[in-house]
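Removed: one protein chain of the complex. Kept in place: all other protein chains.
Take a look at chain A:
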Amino acid sequence: AMEERRFRSASGAPIALRRRQHSACCRELSVRCPRLRLRSLSAVSSAVWLAAYGLFALSENSMVLSAAIFITLIGLIIYLHFVKIDQESLLVIGSLGIQVTSSYASGKESTTFIEMGQVKDVVINEAIHMQKVIYYLCILLWDPGDPQGVSEVVPLFQSSKPRLDCLIEVYKSCQEILEQRKTTPQAS
């Protein structure tokens, strides 16, 4: 079963949450960020080229123009491959683990897997980020030395930054799977 709903990110951009239930104890939640807009791309490259043309008019050095073209191309490639994230997804498999995937605009995908034995809980935390207080979803990991403590916090959906309504949906889905851990004790 798959359903998709529209939400807003913390900065107001439209994002879409897709929820897929693969089986009774396996769920995939993915947040799709808005794609790179053609108008912002052309605005940035026009600004860079106008500035380069202005510098060329001042300095009469044609290397400025070719340098500007080079910088624009390299900058665009770096931005698409390392910065612009298209989709962030969370795959929760009860009794196995949690997998976090980020897909970049150039097609690159980076994946992190956390096994269920390390996961203490998935919670919605509030923290100060830049000049705002934002809600964000994070995975708490067990502390080997302290049964009540948390050793590490893994923040999720860092680049799409969904708002609280979207986070509550994701939180409820995750908690339904995590609750099954208590009712079905694992064979060690």
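Things to note:
In this text, a residue touches a chain if its C-beta (ideal position, glycine included) is under 8 Å from a C-beta of that chain, and two chains touch if they have at least 3 such contacts; residues count from 1.
Operating definition for what follows: contacts and distances are computed from a predicted model.
Chain not shown in the complex: UniProt lists it as "PIGP acetylglucosaminyltransferase", one of "Sterol regulatory element-binding protein cleavage-activating protein", "Vang-like protein", "NADH-ubiquinone oxidoreductase chain 4L" or "PIGP acetylglucosaminyltransferase".
Against the chain not displayed here, chain A makes contact via residues 120-121, 123-130, 136, 138, 140, 146, 148-155, 158, 168, 171-172, 175.
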